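A single protein chain has been omitted from the complex, and every remaining protein chain is retained in its original position.
Here is subunit A:
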Amino acid sequence: MRRLVAPVAVLTGTLFLAGCGSGDTRADSQAGSGAEVSVSGAYMPQPVSDSMAAGFLTVTNKGGTKDELTSVTSDVGEVTAHETVGSSMQEVKDLDVPAHGQLVFKSGGSHLMFEKLKRKPQQGEKVTVQLHFAESGTVTVEMPVKSATYNPKTGH
């Protein structure tokens, strides 16, 4: 039996989540406690120019199976994930979202990097981002554009 893993998200703030399992949901998903991913705390600091921007969010997996973030897409431009390895930043293809764990993108650590932007995202706008997971399919996130100095700890 094919099983659609529906990421029923606990949403915070202005985060809006759409899309559940995509059309290519795997037929061979293991039965039982599958991955259960949700996304929170997404934001993009207003970038300096239209050439580059960063995005941050947290993926939480409440399920008993790990999932993997395989790619990220957006209509605003090209998106890649970067993490800090040792003393250098590296582009990464597949990022684990451990069972009962989190994948965190935050300032100073890992980030989503947006390049070749079609426009410069302005504070107050939202950027639509699709997160593609190996198990849970595609999750769409409306990422609010915050001020260039936005600090999620203080909320301003």
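Annotations
The working rule: a residue touches a chain if its C-beta (ideal position, glycine included) is under 8 Å from a C-beta of that chain, and two chains touch if they have at least 3 such contacts; residues count from 1.
The rule is simple: contacts and distances are computed from a predicted model.
Per its UniProt entry, the chain excluded from the display bears the name "Thioredoxin domain-containing protein", taken from "Ion-translocating oxidoreductase complex subunit D", "Sulfur carrier protein ThiS", "Thioredoxin domain-containing protein" or "ABC transporter ATP-binding protein". For the chain missing from the display, the contacting residue among A:G64, A:G109 or A:G124 is A:G109, taking the whole complex into account.
Although one chain is not displayed, subunit A still touches it through residues 45, 47-49, 51-54, 82-84, 87-91, 106-111, 113-114, 148-149, 151, 154.
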